[in-house]
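Every protein chain except one is present and positioned as in the full complex.
Chain IDs A and B follow the sequence of writing; residue 1 opens each chain.
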Amino acid sequence: MTTTRPIITILTDFGTNDGYIGTMKGVILGIVPDAQIIDISNQIQPQNILQAASVLSDAYRYFPAHTVHLVVVDPGVGSARDPIAMQTLNGTFVAPDNGVLTYIRLEESESIRAMKLDNPTYWLPTPSSTFHGRDIFSPAAAHLASGVPFEKIGSALADIKVLSLPQIAITPTAITGEAIRIDHFGNALTNIAKFRWVDDDTLELQPIYLVEGATSPLRISASHAQVTVGWHTLTGIHHTYTDVAPGQHVALIGSRGELEIALNQGNASETMTIHVGVPVTIQIKP
Amino acid sequence: MTTTRPIITILTDFGTNDGYIGTMKGVILGIVPDAQIIDISNQIQPQNILQAASVLSDAYRYFPAHTVHLVVVDPGVGSARDPIAMQTLNGTFVAPDNGVLTYIRLEESESIRAMKLDNPTYWLPTPSSTFHGRDIFSPAAAHLASGVPFEKIGSALADIKVLSLPQIAITPTAITGEAIRIDHFGNALTNIAKFRWVDDDTLELQPIYLVEGATSPLRISASHAQVTVGWHTLTGIHHTYTDVAPGQHVALIGSRGELEIALNQGNASETMTIHVGVPVTIQIKP
Partner (left out) sequence: MTTTRPIITILTDFGTNDGYIGTMKGVILGIVPDAQIIDISNQIQPQNILQAASVLSDAYRYFPAHTVHLVVVDPGVGSARDPIAMQTLNGTFVAPDNGVLTYIRLEESESIRAMKLDNPTYWLPTPSSTFHGRDIFSPAAAHLASGVPFEKIGSALADIKVLSLPQIAITPTAITGEAIRIDHFGNALTNIAKFRWVDDDTLELQPIYLVEGATSPLRISASHAQVTVGWHTLTGIHHTYTDVAPGQHVALIGSRGELEIALNQGNASETMTIHVGVPVTIQIKP
C-alpha cells in the first residue's frame, strides 16, 4: 500500500443522468489507470459557480495534499474564459477561471501558482467547443495526477479570478450576514463564520473578523444570543440539532464553524421559508 | 491481485448535492489509500432508520466478509446515542447505535461482538458535534479496514439497539403483513418473507415462521393463492414481472424471497396507491 496513489475528485453541475461524468472517468482511466476517482458532487445547481466554490471549500481540506480536484461548473465553455490549474500545499485544482476557486486558501508561506491550460499535449485530440470537461479538464487533471510536472501543463498565470462574496457586518451588539446555502436536509448554512467554542457557552469569532477598533477576537455568550432569520427569532446558539426537542428550530454552530439554522428531525428551510440570500442576524447580549 | 484489498461501503441519508459524502471519502483515503469505496445508497429518506436498515440488509451479504460497512443515518448526532462498531462473520459495521443494524444476522455459531467507538485515537482531531460521519465514523471505518484490530477501536458493548419491527400474522389460511419499502420502480416490497420455490407452483415459508402448532414449514400453492392490497386482489403468486402482460399488476416473489407487488413495465405503488405500512394479505387455498 502506498500513500501516493493518485486521487482525483470531481465536482460538476452535470447531473448523473447523461453519462457525462462516466465519460470523463473513462478519459481519466485511460491516462492514469490506478487513480482513485471520487465524486464530490455532480448536483451543483446548473451554472451556480458560488455554490460549487462553497461545496469545494468544505471538502478539499479533508483530502490528502496530492489530490487533484477537477471542477467543471462552466457556463462560459468554449468562450474566452481560460481553463486553468492551481497548485497549493493543500491540493491541486483544475477548473475554468470563473471564480470557482475563490475559497481556496493559501498558507501564509505560499504564493499563488497557477497555469493556463494551453498545452494541447495534455488535451484530448481536437477538443469540442461544448465539452471541455471531457476534452481539456479531465485529461489535464489526469496528467497532473499521473506525475506530469505542474509547470509543463500550460503557461504561468499571475492571478486567477475571484468572486465578490456577500460580506458580514460586525458591531459589538450584532453580527449580520446571510444564508449562503441550503443543504440536503434543509439546514441553512450562513456566511457568519468562523466560530470556535472556547467553553460550553462561549463562542469566539476568528480573529480576521474584528469589530472596528477592537484588538481581541469577539466573544459571545451563546445562551444569551438571539438569532433572527426573517420573521423568526431563536434564543441561544447551540452545539447540535438534538439540543432542542424534535420538531423545534435551532441555531447552532455547524461542522465548518459557521452559524447554521436547522430543525431537529425536519427541514428548516421549508418551515421557515429560508432561501439563499435571506439576512441572518445574531443579537449579542452580555 | 489480492483478495484482501480493503473495501468500505457507505450508506447514508446525506444526498449527493452537498459534498458530504466526498468529504467522508477524503478522510477515508487519507487513512487507507488503497480502499475500494462503494456507495450502497446516499438517498435514504432523511432520518429513516428503518429504511436504511432494510437497504443494508439486502446488500451486505453480497460483499466479501472483510468489508467494512459504514452507515450514517443519524438523527441523534451529537446526543447521547453511541457511535458503535459490530464485527460479524459476514462483515464489519460502523454506525450510530440507533437500530440501523437491526437486520444484521449472526450465524448460529457466533455471538455478538460490538464496540463503543470511544477511542479518540481513531477519530479526527477535535470532532464537531454535527458531522460525526466525517469526524468519527469515517476514520473509525477506515482504521478497521486498514487492519486495526477490532478490540482496539473502542470499549466492548454487551448489546446493541434493535428496532421493533412490524410483525406478520400467520394462520393456516392467511398470512398478513405490510408494505415496508417502495423501490425506485414503484415496486412494493413487503415483510412477508422469506419464501423459496420448492417447485414451479409450490412456495415454502422459511421455518422460523411456523403456524402455531405446526411442525413443518408452511407450503402454499402459488397459483391458487390470492393477494390482497388495499382494495385490490391479485390472483396467483408469480416468478417475475413478465409473467403478466405489460400494464398488468402482479404479485411475485422478489429477489430477497419476499412477497412483492409490481406492475409489469409500470409503477404499482402509484397505480395501486400503495405506501409503506399498507396491509398486504395472502389468502391461502389448498
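The working rule: a contact is a pair of C-beta atoms (placed from the backbone, for glycine too) under 8 Å apart; a residue touches a chain by one contact, two chains touch by 3 or more.
Since we're looking at a predicted model, the values are computed, not measured.
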(message) Which candidate, A:Gln47, A:Thr173 or A:Ser223, sits in contact with the chain we can't see?
(response) A:Gln47
(request) May I ask which residue of A:Pro33, A:Pro120 or A:Gly230 touches the chain that does not appear here? (result) A:Pro33
(request) Determine which one of B:Met24, B:Ile40, B:Val73 or B:Ile180 touches the chain that has been left out. (result) B:Ile40
(request) State which residues belonging to chain B touch the missing partner chain. (result) 1-5, 7, 9, 11, 16, 36, 38-44, 55-56, 58-60, 62-64, 67, 181, 183-185, 239-243, 246, 252-255, 260, 265, 267
(message) Across the whole complex, list the residues on chain A that are touched by the chain not included here.
(response) 14-27, 29-30, 32-34, 37, 46-47, 75-79, 128-131, 134-135
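The working rule: only the chains that are shown with their structure count from here on.
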(message) Just the number, please: Cα centre separation of chain A and chain B in whole Å.
(response) 33
